[in-house]
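Yeah, one chain of the complex is gone here, protein chain that is, but the others are all in their spots.
Right after this comes chain A.
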Amino acid sequence: MDILNALVAFLNFVFIPAAAYGAQLALGALGVTLIYAILRFSNFAHGDTMAFGTAITILVTWGLQSLGVSLGPLPTALLALPVGIAATAVLVLGTDRAVYRFYRAQRAAPIIFVMASVGVMFVMNGLTRLLIGVDEQRFDDGARFIIAVRDFREWSGLAEGLALRSTQALTVVVTAIVCAALFWFLNRTKSGKAMRAYSDNEDLALLSGIDPERVVRLTWIIAAALMTIAGVLYGLDKSFRPFNYFQILLPIFAAAIVGGLGNPVGAIAGGFLVAFSEVAVTYPWVKVAGYLFPGWQPGGLLQLLGTEYKFAVSFVILIVVLLFRPTGLFSGKSV
């Protein structure tokens, strides 16, 4: 019984939240890594573009809700998602034409691209705030729980409760589908192979007749889809506030770099690694330990770091990886 209690407490407070958060980071990191592989720069505007796509999706969701449209137990935002992706794709393609294409033609150094993307970040930042404001918005509807705490306790008779929110399950399922689709696209289709070829060697790809501008456009569209989906899932699961999307940039980059920049498998692994580290390091293990070792009375909470230092965990991971394994766990490109 005690072992079951320990397991349930672990699932409820560590595994489920970290898995959902990890899936959100993985999607974000996939976008970053894709842009890095093909356009060859770190896109600092990633978080704020996620916020923009989410904001559009929220506005459309509200429109649908006022029309009385709903998806039953699923959130209405899923219906609005394609509109959000389309709008974001238009925005990033416009940004590419207005900003990045100029530097690409000049074959500018990557650091110049990065700085340009910081500028783009600030513009997107303002754009999102003009669109939807700075306040917190909630737009989740449909069923809140798949497993509610009270029901679980009654069903199992355990002291610990287990909650599984529908948004958490949705996040993991959608992430799995998106990842599968992306890998199928990259490995099986002609356009996907063209993108990989361009990523491996730009000049060789040019010689074999691949249109670079088309590859770039395709990359942006896929990245826009990844960003919007990641943003909407994050907003559904937690809450939408533009500033939080700026903050999430750090764990996303940590995830992409840990996995190896430019390596899609690495991005996914990195996302989960960062999420699980953040949650596990700031979780007080006293309760779980109490169930596993009933005779042991630890003095403290068995918490390695206070929850205020959650973001510091990504920093530490980032620094350690950059120092000892700059190409990441799955050998991407070195930064």
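Going forward, a residue touches a chain if its C-beta (ideal position, glycine included) is under 8 Å from a C-beta of that chain, and two chains touch if they have at least 3 such contacts; residues count from 1.
Going forward, contacts and distances are computed from a predicted model.
When the unshown chain is looked up in UniProt, the name that turns up among "tRNA 2-thiouridine synthesizing protein B", "Branched-chain amino acid ABC transporter substrate-binding protein", "Acetolactate synthase" or "C-type cytochrome biogenesis protein CcmF" is "Branched-chain amino acid ABC transporter substrate-binding protein". For the options A:Phe113, A:Trp220, A:Trp285 or A:Phe330, the residue in contact with the chain missing from this view is A:Trp285. Summarising the interface, chain A meets the missing chain with residues 12-14, 17, 21, 136, 144-145, 149-150, 152-153, 161-163, 165, 234, 237-241, 243-244, 248, 278-279, 282-287, 301, 303, 306-308, 310.
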